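Left out: one protein chain. Kept in place: all the others.
A, B and C are the chain letters, set down in written order, and residue numbers restart from 1 in every chain.
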Amino acid sequence: MSEWKELADYFRGRSMWMLHYCTGCGAIELPPTMTSRWDMERFGVVPMATPRQADILLITGYLSIKSLKRVVYTYEQMSAPKWVLGFGSCTINGGIYWDSYSVIKRLDKYIPVDLYIAGCMPRPEAILDSFVKLRELIKKGEAKGYEKYVKNFEWYKANQDKVFRRTTPVLKKPEEVTKSA
Amino acid sequence: MLKHVEKLRGMGLEANPLKDWEFEVSVPKERVAEVLSYLKSTGFKAFIHLACVDWIDEGEFELVYNLESYEDALQAVVKTRIPRNNPTMESMISIWGLCQVYEREVHEFFGIEFVGNPNLKPFFLENWMDIPPLRKDFNTLVYSEELFEFKEDETHGIKAPKRIEHK
Amino acid sequence: MNSNLIWLVFTPLIGSAIAAILYNYKFLDRLITFSTFAITLFLVFGTHVGQTYSMNLNFMGRMIPLSWNVTHLSIFMLYISIVFGTILTFYSLMDRSRMKGFLLLLILAANNWIFTTNDMVGFFFAWELMGWASIVSVLGGRKERKSRHAALYYALMSIGGSYSMFFGLFTLWRLTGSFSISSNLAYLSSIVGVHPWWVLGIVSLFFVTFMIKAGIFPFHTWVPMAYAYAPDTFTPFLSAVMSKYGIYGMLLFLPISLMEKGMPTVFGLPWVNYIFVWIGVITAVLGTVLAFFQDDVKKLFAYSSLSNLGYIVAAISLFTSVGVTAGIYHAFNHLLFKGALFITLAAVISRSGTSKLSEMGGLWKKMPVTFFTFFIGIASAAGIPPFNGFGSKWLIYQSMIKQHLLFATILLFLASTGAFLYLFKAFHSIFLGQLSHNYDNVKEVPVIGQIVEYLLMFAMIFFGIQPGYILRPVGLIVKSVGLNPLAVMGNGYVTGMFSNVDMPLIGWSLAISFVFGFILFFISAKHKYVSQEDNYTAGQIPQDWGLTPETYQFSWKFYEPMEKLFAPFYRIKIDGFFRGLGDWTRITGSAVKQVFVGNAQIYTLFAVVGLIILVIAGWVA
Partner (left out) sequence: MMFFLKLIQSIGVGALSISVGLLFMGIGRKITARIHRRYGPPAIQNFIDVFKLFSKNSISHGFAYDLGIIAGTSALLAAVVFLPVGQINLFPANSSLIMILYLMTMAYLGMAMGVSSSGNPNATIGISRALTMMMGYKVPFAAVIFSVYIFARTGSLTNIIAAQSGGLLNWNMIRLPFGFIAAEIALQGMLGEKPFDMAIAPAEIASGPMVEMSGKYLGFGMLQHAVGIFLETGIMVNLFMGGAPNVWIFVIKQFELFFIALLVNAILPRFRVEEGVSFMWKIPLLLGVIQALIVVL
């Protein structure tokens, strides 16, 4: 059975279909990655149109609360062996939106990220490198974000709900933290 | 263009040319509708934008109406100031229906009440319960630390940039 | 014991009388209808080919000779119509629509009479009985006003047809002094070499009647209306059985071959036959093209019937052995699959309460048996082997190709491909897609309905993979009209002229590959079932978005590109040209009518003219 699993992992590592969530500015790095200059298809990575078909969810940059909602829904629509790539510093710590009231700061509090690509912007080489790294992780059986999500579902849901379903103001005592004239 | 400026000055308003294709006019709150409809009748048919500036030290909001005349290739900037406490403003929806959207946005981000606008539902923000976010007295850093629970020790060793204090 | 031929006619009449008395007791009425059909079926078991019977009816001092003669064709038609009628009445035992049992029994009496009679008086009388009973049956559909309108229009067309037949019948009587069909046909065959135009004129008078009943191209206008607004359980009979009366009539007259009698020929066909082939082809294409854009599902299938009858007419008009075989075979297949489709439609409409395609959707979860019946029905109608529609379509292509009628064949192929389009449109809009919350409480049809549906499914598959059971009797018919029957190699074979098709082999091939498909399906990684709301919506959460099943169902303007393609042809209809022509003709016709008065025969002639006017007018509307 484990041989079968290894074989399956081998194939999964060589055929990663990607859904790119392109709200951030990082989306502009993807066309060169796909086309002649860098050609990600040689790694078996193909852009897909819907979450049903995809293996990788590539988050290209910052996510506002509204778009995070869509990303979570999209992630949950994907089928089981699935991986999330956080792209750019925005997904790591908010990047230039580090103090914004509407942009989330750390993606892996809400969905399990298997691999971060640091940089603002990461170049296509970095994206290709991440595919190779992800392939190695899959082969070693370390990229198990989807299992983590199922195991810690309550924790993820609580984090998501804290952002999505607010029933009280966030600032408990606004007069203390606001700087009124 | 000078003709417009002269005319507005003749109405007892403070009007200045800014560039050779743009002028501004400061209007008291009560006369905004009158001035806007006058400008519309003289060729400024297009309503471009409604902006709001929070003059927190003076305790006032400044509403900026941008108009454009396509015939004369001119832009008019109509400014008015309203008090910051309980800010209310007359809706310009009867002059340009388009104002509805901009007023809704300004309402959401500054909390200005537009009397006469039927649709001031939340626009961009979801479940917003704090003070409107684009007011100068809203501290976004404290807010985002509170909401996203983002502490520096959780950043995989990457430190948050030092906050640039203004003033 | 040849008098059982009379009983074939009288049993339904008696049953009809009882059913009419018990009309208010809905279930008893239905039960009597069903049992009369069953009894008639037993009577048909007792008839055999070559039976004759004759008697003289004393009518106000005149002796009217009535005679019966059972041919291969008539026994075939009797079997298929009565078996189907029995199944239909069994189905309608549980039905709540306003179909009147005694009228159906009257039609059955007329049906038996038409198929067995050998005298024109009986033929005409039975034809009228059938016509009027069906007209009254059309009344009482779900939409009062529209069904009244449809019945009126159908009645006008039928009257026109009757006049035409009456005129032809009495002309023949004046010529031969006999009412016997067989002797009259023999007479026509004998004089065709001398007076081809006379024969053509008389036969075309009959053909107008038959074309009206079958709904062939210039006379097709009543078909969609009557089919769509008739009671839901009557439409299957109307489409499956009653459209075949016209085909039966045509088959009676077609043996009068105009070939080698000095008439010009086209592609080895007499030009009249050639014209009829094209009329059939035009009917097929027209039915298909109009069916694309219907929103009323019964109307859509009415146009589909039109298209299929076009196939049949095109095939039998060739009057070659393959052509006639293919035509009769397709008539049977059409009866089976269109009957099944209309019965499932009746089930769907009675359960959902609407016949609008844009209001239905997703019903497969609620009505799985009906869904499968409909699926096999459309697979048959689209001519997919090994279901039953394939063999006849395939033979029709071959018969056309044999005559080198290439363009007609291409157009028929177009109609067949188009058939797949509109069938899938109906299939999707009724059964697939999103299930509206209005239909949360919809249930499967009752057990009786399910039994009928299983039976029809079985029949469509059985006659698909065992075509020999139909091709043998069809071969006898072909032989009886004087052509060489096709060789039937075995029960499973459709033998064409260019190649054979072994239907059980296709069945095996499909079954085995399905087994492999299922094995692959079950050994691969597991799947989970999700609800219809859990769907790809570009990341939008349906509840937040205000998405309802109705708004997420694609059924309106299903083939919009096609509409754009065919838009120039529709503009012709919008133009007032035909309308103006129709008005003008009607005015001229009525003016002429006022001039001539007094002569009965001329009146009949005028009726025919009036019919043409009516047809043109109806074509516009």
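Throughout what follows, a residue touches a chain if its C-beta (ideal position, glycine included) is under 8 Å from a C-beta of that chain, and two chains touch if they have at least 3 such contacts.
It should be emphasised that the depicted structure is a prediction, and the values quoted were computed from it without experimental measurement.
A.B. asks: In the intact complex, which of the presented chains make contact with the chain not displayed?
C.D. replies: Touched by the chain not displayed, across the whole complex: A, C.
A.B. asks: Would you mind spotting which of C:F37, C:Y91, C:F207 or C:F371 touches the chain that isn't drawn?
C.D. replies: Within the whole complex, the residue contacting the unshown chain is C:F371.
A.B. asks: Pick out which of C:I461, C:L510 or C:V609 touches the chain that's been left out of the picture.
C.D. replies: C:L510
A.B. asks: Tell me which residue among C:F102, C:F124, C:Y274 or C:F427 touches the hidden chain in the full complex.
C.D. replies: C:F427
A.B. asks: Residue by residue, what part of chain A touches the chain that was omitted?
C.D. replies: Considering the whole complex, chain A reaches the absent chain at 7-8, 11-12, 14-15, 17, 35-36, 39, 41-44, 48-50, 52-53, 55, 77-81.
A.B. asks: What is the set of chain C residues that contact the non-displayed chain in the whole complex?
C.D. replies: Residues 362, 364-365, 368, 371, 375, 378-379, 382-385, 390, 393-394, 397-398, 401, 404, 406-407, 409-410, 413-414, 417-418, 420-421, 424-425, 427-428, 431-435, 496, 498-502, 505-506, 509-510, 512-514, 516-518, 520-521, 524-530, 532, 534-536, 538, 549, 552-554, 558-559, 561-562, 564-565 of chain C touch the chain absent from view.
Methods note: only the chains that are shown with their structure count from here on.
A.B. asks: Just give me the whole-number Å value for how far the CA centre of chain A lies from that of chain B.
C.D. replies: Going by mean C-alpha positions, chain A sits 36 Å from chain B.
A.B. asks: At what distance in angstrom does the C-alpha mean of chain C lie from that of chain B?
C.D. replies: 71
A.B. asks: Express in whole angstrom the distance between the two chain centres, defined as the mean CA positions of chain A and chain C.
C.D. replies: Chain centres of chain A and chain C, defined by C-alpha means, are spaced 60 Å apart.
A.B. asks: Indicate the residues of chain C shared as contacts by at least two other chains.
C.D. replies: Counting only residues that touch two or more other chains, chain C contributes none.
A.B. asks: For chain C, which residues are in contact with chain A within the complex?
C.D. replies: On the chain C side, the touching residues are 525, 534, 536, 539-541.
A.B. asks: What residues of chain A sit close enough to touch chain C in their complex?
C.D. replies: Going by the criterion above, the answer is residues 50-52, 69-71, 73-74, 77, 80.
A.B. asks: Report the residues of chain A in contact with chain B in the complex, numbered from low to high.
C.D. replies: Residues in contact with chain B: 65-66, 89, 92-94, 98-106, 109, 162-171, 174, 177-181.
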